[in-house]
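In this view, the complex is presented without one of its protein chains, the others remaining in place.
We call the chains A, B and C, going by the order they appear; numbering starts again at 1 in every chain.
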Amino acid sequence: MNASNPIPTDYETFREGVRAFLKDALSPELVRAGERTTSVFSDFEAGRKWQSILHAKGWGAPEWPIEHGGTGWDIQQRYIFLEECKLANAPNPVMMGIQMLGPMLIHFGTEAQKQQFLPGIISGDDVWCQGYSEPGSGSDLASLKTTAERDGDEYVVNGTKIWTSMAHHSNWIFCLVRTDKEVKPQAGISFLLIDMATPGITVAPFPSLDGEVEQCQVFFENVRVPVTNLLGEENQGWTVAKYLLEFERGGQHFTIELKKQLSKLHRLMTSETNRAKDDPTYAYRVAETEIDVMALEQTELRIKGSLSAGDNPGALSSLVKVSGTELGQRCAELLIEAAGQSAIPWQSEVLSPEYTGETAAPAECVTTMAEYINSRATTIYGGTAEIQRGIIAKHVLGL
Amino acid sequence: MNASNPIPTDYETFREGVRAFLKDALSPELVRAGERTTSVFSDFEAGRKWQSILHAKGWGAPEWPIEHGGTGWDIQQRYIFLEECKLANAPNPVMMGIQMLGPMLIHFGTEAQKQQFLPGIISGDDVWCQGYSEPGSGSDLASLKTTAERDGDEYVVNGTKIWTSMAHHSNWIFCLVRTDKEVKPQAGISFLLIDMATPGITVAPFPSLDGEVEQCQVFFENVRVPVTNLLGEENQGWTVAKYLLEFERGGQHFTIELKKQLSKLHRLMTSETNRAKDDPTYAYRVAETEIDVMALEQTELRIKGSLSAGDNPGALSSLVKVSGTELGQRCAELLIEAAGQSAIPWQSEVLSPEYTGETAAPAECVTTMAEYINSRATTIYGGTAEIQRGIIAKHVLGL
Amino acid sequence: MAAQMTEDQTLLKDAAERYLRDSYDFNERRERIAAGHYSDPTQWQAFADMGWLALPIDEDLGGLGLGAREMAILAELCGQFLVTEPLIEAMAVSHAILGNSAQKESLLVQVAEGTLIPVAAIDEAGEAARLSPTTQLTEDSGQWRLTGSKQWISAGASATHLAVLANSATGLAWVLVSVDAEGVSREIYPTHDGRGGASFKFDVTLDNAQIIATGEIAQDALTAYRELAMVLSSAETLGATQAALDTTVDYTKQRIQFGQPLASFQALQHRMSNMLIQTELTRSLVYAACDAADDGHADRGRFARAAKVKAATVGRKVSQEAIQLHGGIATTDEYIVGHFFKRITALESWVCSKGEALKEFMALPAAQH
Partner (left out) sequence: MAAQMTEDQTLLKDAAERYLRDSYDFNERRERIAAGHYSDPTQWQAFADMGWLALPIDEDLGGLGLGAREMAILAELCGQFLVTEPLIEAMAVSHAILGNSAQKESLLVQVAEGTLIPVAAIDEAGEAARLSPTTQLTEDSGQWRLTGSKQWISAGASATHLAVLANSATGLAWVLVSVDAEGVSREIYPTHDGRGGASFKFDVTLDNAQIIATGEIAQDALTAYRELAMVLSSAETLGATQAALDTTVDYTKQRIQFGQPLASFQALQHRMSNMLIQTELTRSLVYAACDAADDGHADRGRFARAAKVKAATVGRKVSQEAIQLHGGIATTDEYIVGHFFKRITALESWVCSKGEALKEFMALPAAQH
């Protein structure tokens, strides 16, 4: 392992290829969409456009097996690709289909399901959202109450899902539903793929704390879903979901984003507009954060090494998620301090990639407050930091 | 309320009187004992001598009622007295008798018990230790197993107590013992006053982590205690103890000691021998600690104000204990950083007030490591920080 | 723990709290702000009618002659009820800037009546302007002129008048200009704390009467304004912090996960205990800073800065924890707790950041006692 540069030199040609492609493919508008991203989602249309460009290049889903459209890249190449996309300010497409559903379909799906769904996911023509959480079932996901009752060749779905990111832009949703109320909670859950155009589905978007709309509540009233849209066996949905949750937590590369945040902090440190430069603790807090990012990067590399060796990272993905999200929050705090009052304006229109006008906040602070606000959600979604610490206590420490 | 100087000017005469007395009464040896104190206990003989001097002056137990030897001082005067003692480096006598047992005896004791025990406590002729904890009963004090079975006019005590500070110097011990095993734990406990000279008592001192001996385990084998030595009713020991615990936590003046630590830190800040002066965070951490001490001091004043008004501080004493002990730990950390390697020598003989020779550590660092080590125990004894946070959650937040 | 208050202070607090609880609804506030009304004229008139605007004005000028402690009572309630009207701004300007001017009589009566809403305009693009602005007050053949620009003025959208900090040939100066005056341009924008901000450009010809203070008096007014702003922003932060904690305690008692209320989970209990401990410690320091200011204590500057550092630190931590302990619901705009977090964040750097306050604290030696 090479300590600070994880990529041996023979990958440099690959990196240059990626760079050249990005330079060519990213329009100024797409770059603006990337720059003005304040959460895991960029401007929807920009993200969708970018996915279609990637797909045309054959890079629509690098992590998938080659036969389904994957690139065949090894772990290093995938890391380089992600890193270069981030550095080039490429926007983030809606990734629930590619990152979450895709691996599940490939693992649990029938041939027919794979043929029906995978092409639309990789091309970006189909946009998928995730229907797991419910108003009463957050951390205690297994208590979910949305039911699916078998009626001939269909399930009839009733209930509601919440925190369904991007549901208002999606034409498909993958859902956990209760198919057996008599057994213990985890054992009565199934995994359904539902066309959002089915009658009986209502989508209610609502604004997040930063004022933008990404989240929705989705209501199901006698929604009829063909049984062929069951992924995995009936009542095996929890097993399917657990695989997904692990996939969501594992193999993430938090340090790519964190290093970008650090570069921004370093630029700000010497900038005239740094509102925190009179804070005697500021430079040291940036340095300590940098050291912690180095430690996380080396930990990601250790895990990547053990993945290459065929190991399952298991509960260690909880360690990376907790550290990565909490470090992201620290970076966001340092940035908000540097921005001071100049981060307080909230001009929603500025976040649009079409917007090229004046901004009340200085250019480098336009997204700072929204990023700070949204950073707080990163330790809540995808399994709260408390749930992750519980997993570590149980599975790593054996408590 | 006057913000930074809690003492109105008309107390200045009182303060001068205290100062004059201390200047006169404290020998260089007693001052050395005060300076080289690394925990709540000073050198035993020095502390005992100081108690006899205080008693001769009529100041042996300022907080007691006048009829039992108290001074009649108000809260401000008691605060001034403690503050001046601290500033003058007076040693700490063993205070379990005066601070803990005394108020209990006065509140629950019979006339005969008061007459028998109070004079010996205030003069320092009797040295008392506290027999509460047992090897299996720490935070879960009510699970204690030491038994006292009634046999005629005596109880027969069997079992063992641990963390019995200064038992090896004590001639009396006040104990919680189980007198009824059939009821729920708290309801079967009684409070006994036991002469350490009674046959069947063995004291086993053991060294603390700093290498010094303050703690003991005490074994009881068929120890016969007259029933007249029962404090309060039989099986009411838990009520007695709770009063004591609250007394131990409440009305403490952590900031007197903390401000002394801060003065030391300020002196060190500009000293040549400060090993932390190259740490870019050091001065700011001292300042933040100072601000937190100011906040605690103002909180102690608020509580004192509400005590003057006759209120019971209740669970707020938990707040003060948690904050005071954790701030003490922060000061100890700052001091150990300033001392660096010069704090690592451990010369037990140097702690003796008779010692006037050379020291491996520089004068200002002789006690630094022991203080740092012992600071860790302050959030464990007298109810752990976890127990205190539980009390706050339950009694203040109503969780 | 009850704060020690005089009877009059208790009356003030109880009446104000009752009013805001009855009349300052969170959902109405959201709708109003969404419609671009950052300040509600009806509320402002009510504040005037209840005497809040006269509170910091000297008695001989028709005010109530009260001090930092009473202003802080209102500021704390502003935090608790997420008041978007510029109450702390107006109180701080009245007390520390206008109150020392030659024109104070005529100005303060308008402030007390609610017709003149003054906000201080200090910030500029460069941070150094907070102590020495580039905005200039110049004189040319007996005619005074104000030129320059101010940015990110919190509640600048709601002000009728600005107390503008400028530099002049004789040092600092405070100038009072109407936001509608010729030569003043204002750009209003929404803000994350709902207060509405504005940037200003000035090229204004002034009456002598608009020059509120110059030279040493202006410098003293800046010091007084900054210290009062530190105390009041700490008090408002404290109010929002306490409210975030209270909301969290209530929510976790009701929210059931894994068959039990969240409040029954020990890890969360201990964190809420920490939130309470830190909030109470902050309270003590904020009130002490008020008393020090009102007593003219030699250490009042240290106390103001200490309160600022403590309140900013604790407010950030507690409001972050409040969101975390709630979970998803706290990340929605419809739920109140995140709005405490946003307001606390905005207050962190208002007039003086925690870092500046800490640095200034370190430079101020304690008075002997």
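We take it that contacts are C-beta pairs under 8 Å (C-beta built on N, C-alpha and C of every residue); 3 or more make two chains touch, one makes a residue touch a chain.
In this text, all values refer to a predicted model and were calculated from it rather than measured experimentally.
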item	value
Omitted chain - touching chains that are shown	A, B, C
Candidates B:Glu16, B:Asp74, B:Asp140 or B:Glu354 - the one touching the absent chain	B:Asp140
Residue of B:Ala46, B:Met104, B:Met369 or B:Ile392 in touch with the missing chain, whole complex considered	B:Met369
Selected residue (touches chain absent from view) among B:Ile256, B:Val322 or B:Ala385	B:Ala385
Touch list for chain B against the chain that is not drawn	133, 136, 138-140, 143, 162-163, 206-211, 215, 272-282, 329, 333, 336-337, 340-347, 360, 362, 369-370, 372-373, 376-377, 379-381, 384-386, 389
Contact set of chain C toward the excluded chain (per top definition)	265-267, 269-270
Positions on chain A contacted by the hidden chain, ascending	1-5, 283-284, 287-288, 290-292, 294-296, 298-299, 301-303, 305-306, 316, 319, 322-323, 386, 388-390, 392-393, 396-399
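Just so we're on the same page, only the chains that are shown with their structure count from here on.
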item	value
Innermost chain, where centres are averages of C-alpha coordinates	C
Separation of chain A from chain B, taking each centre as the mean of its C-alpha atoms, in whole Å	54
Distance between the centres, which are taken as Cα means, of chain C and chain B, whole angstrom	43
Rounded Å distance between chain A and chain C, as computed from the means of their C-alpha atoms	38
For chain A, residues contacting two or more additional chains	280-281
Where chain C touches two or more other chains, by residue	358, 362
